[in-house]
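Following: one structure in structure tokens, then a few remarks.
For this view, one protein chain was removed and the others were kept in their places.
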Amino acid sequence: MNVLFGLVSAMLVGATPILLAAIGGTFTFYAGIFNIAMEGMMLVGAFCAVLGSFFLHSWFLGILCAVAGALIMAVIFVLFAVRLHTDEFLTGIALNLFAVGLTTFLLRDIFHVKGAFTNAGIRAIPAVKLPLIDGIPFLGRLLSGYNAIIYLAILVTVLSAFIIFRTRFGLRLRGAGYNAACLNSSGVPASTIRIWSLIVCAVCCGLAGAYLSLGSVRLFAENMSAGRGWISLTAVILVNGNPWGIAIISLLFGFFDGLTVFLQGSRIPTQFTAMIPYVATLVSLYLYSVRKRRQA
Amino acid sequence: MARDVLIDLQHITKVFPPDTVALSDVSVSFESGEIHALVGENGAGKSTLMKVFYGLERRDAGDIFFRGAKVEFRTPREAISAGIGMVHQEILLIPEYTVWQNIVLGAEPVRAFGTVDAHRAREAVRRKIEEFQFNLEPDALVGDISVAARQKVEILKLLYRNVSVLVLDEPTAVLTPQEIPQLFSELARLRDKGHTIIFISHRLDEVLTLSDRVTVMRRGKVVGTSAACELTKEDLARQMVGREVLFTSRRQPQEPGEIVFGARVLNCSDTEHRARLHAATVEVRAGEIVGVAGVEGNGQFELVNAIMGLTPMTSGTLEVKGKDITHADILTRRTLIAFVPQDRGKMGASVAASILEDAIMTHHILDPRFHTWRGLGLDYRHAAEFVDQIRDQFTVSMGHSSDPFSSLSGGNQQKVILGRELLLETPFVLMDQPTRGLDVGSIEYVHQLLLDLRSRKRAVLLVSADLDELFMVADRIVVMCQGEVVADLATDATSHEEVGYYMLGGKETAHAETGS
Partner (left out) sequence: MRKQALSGILGVLAAFAIGALVIALQGFNPVETYGALLQYSLFSGSGFTATVTRAVPLILTGLSASIAFASGPVNLGQPGQLVMGALGATLVGLFVHLPSAFLVPLCILASLLGGALWSGLAALLKRAFAMDEFIVTLMLNFIADYFALWVITYPLFDPSAMTPMTRPISAAAWLPDLGGVNTSVLFMVLAAVVCWLIMSRGRSGYEWRMTGQNSLFARIGGCKVDTNYVRVMLVTGALAGLAGGLMIMGGPHRFVKGLGANYAWDGIMIAVVASNGISGTFLYGLLFSALQQGAIGMELVTAVPSEFIDVLQAVIVLVVVAGRVSLNMVFDRLATRRKLKESAA
């Protein structure tokens, strides 16, 4: 039984950053942007979260700082890719490199350490016990007591499905992706919609980054995002942007991520268990491509 | 009939960097409650003028007056709220959305939390459909309805926003001869209700039929404005081009030779197993130009792709000069087929490349004179000579061969592509809309080129949406509808109406119009 709870818990822990980033990625996906800066946004978010939590002594302010940091990345992306019309791909790559360089530099510059920074002074995001559900014997342990951000992630998923498919903004968002020229001639500037989608994506990636550094651990390590931004991007492409599909895929990836931790005690060398999320991504890409080909 | 001046454009100038003067000191006025046609050849500036007016392009000089007051529309949104709407040549709709979604996009009725009120939207759209007597179903997906219906959705989109001025850019380019009168009666009804309609076209017969007044533009300048009843087609043409224009065919009678190209019983399906080509059969003889007519999307593009080997066929055979190329790879086909594709930028050339790089494609494989270093290297010196050959033979106006391809005008780009393809000296030539988007001078040049090919006994298959063009150069016209070849007509024995009849699948039409 404990194994089950442990696995579910590990699954949720692994899924959450991917879910949050991927939901953000959904907005940019529908708007027609190929946002490869998600990896960098997450990394900056993780760093700023530690920054805020440490110096402002509050995990909440840490989260706000994470979001702010990711938003700054988004602003730079907007400035370059939307206003100056530089190539989205190049801008994204450049931004990711910038994020890595900046966080590594600031790690050294502000905290005077190399590699990783951890300190008792960093306030982590607390776990939340759901008031009524917690009391229920079996279900309570399964559903309650997780980190606050995990519940936030679920809320964000539901909200995004509502926004994208039911609201006016969502209609215009998808319109920007399907045919931006049409949207423009309908009187709604597609660039404005794209900017908003980037802002939403940045907020989500910031939250994902905050969870990475303040959620289950309390540290920032160089290049901490470790490719999760890429995995989120893959998830978005695999499900064609559908928020519910993303939830399922994220759980799947979370499962594999959790499996890594799970298997660390076993006889399989840690290097191979560490490969699991990336191999899993390849396998899901394979299944996706095979499915697309069968349709043809 | 005295009308007020509604829109006054004064001294508008627009330059596209680096060198193109699209509009030069243009002054035109439009009166309220009229149908006013803006006429000129491609590149004359008519679309650009309206885009500047509408807020899609910024002008470099001049003023715009609307209802007597000076205005500046910086975005289409501002123009729409002033009551002006524009329907573009390329229909700008979202195929994944329904009719009502497309119509209300940007002006959606909302409920709490910004949710779209679908019920109210549908009702409002239904009311508008009935008011203007369009025949549309609000819940149909725009991707599923006909091109003429999509055009009506575009117009309705603007009427939903209560525009009083409608600007239509080449609306008849996408319609069959039978659908055009319906559009005209709808436009006339709108005018009678008090709307003002500005109608951009290069089709002279339509312009004279529909409009009250006509303004002619040439090379970015206004030539003149007159009442339609005072003009003939020849007057218009002369004003457009600046000299006499012939409207009769220059085709000399000629006996075609043996069959050079045969496409027999071609079948093609798409990803959803829908038949895109069904038992299509076309033959072309030496010294013959065969035209392919049809409403866009009825299999012409699939036919071209199948011939070139870009998409696989489920069955059928292809042969050129007796050689079976049904399963041949693209390179083998290219030794026998010269191909001028529909979309210059997407298929005919690399826009980012230099003129030289675009000119030597395919030759770099097939012509040993381009090889050095035992075939590994490319002889760029010979390539430059080759480009000179194209420039001289096809009168291309260009700078240096290392200049970017995009620095050439549309007509000259097409000439380079034609030069490249025709210098392959293949027995069979396939051309898909070769004169689309070209100015009259270039169009004449291409037609002359086609006739030269014909007199030199090459075989040409010409896919074109321009019936005038087909009637001018083609010996035979095959009509495609729903992926099938439904008619094979000798040009001298048929008419526009008969071709149009087959283009629509031989359906009965409500108006049996004569003339034009």
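For reference, chains read A and B in written order, and residue numbers begin at 1 within each chain.
Rule of thumb we're sticking to: contacts are C-beta pairs under 8 Å (C-beta built on N, C-alpha and C of every residue); 3 or more make two chains touch, one makes a residue touch a chain.
Just so it is clear, the structure is predicted and the values come from calculations on it, not from any experiment.
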For the chain not depicted, the shown chains it touches: A, B
Listed residues B:69, B:112 or B:376, member touching the removed chain: B:376
Residue in contact with the excluded chain [from B:55, B:106, B:256 or B:348]: B:348
Residue ranges of chain A at the interface with the undisplayed chain: 76, 79-80, 84-87, 90-91, 93-95, 97-98, 100-102, 104-105, 107-109, 226-227, 230, 233-234, 237, 269, 271-272, 274-275, 278-279, 281-282, 285-286, 289-290, 292-293
Hidden partner chain, residues of chain B it touches: 13, 15-21, 24, 60-61, 308, 310, 330-331, 334, 339, 341, 346-353, 357, 360-362, 364-366, 370-371, 375-378, 380
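Rule of thumb we're sticking to: only the chains that are shown with their structure count from here on.
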Residue ranges of chain A touching chain B (in the complex, touch as defined): 166-169, 171-172, 174-175, 178-179, 181-189, 295-296
Touch list for chain B against partner chain A, complex: 56, 75-77, 80-81, 86, 88, 92-97, 101-102, 105-108, 110, 113-116, 157, 271
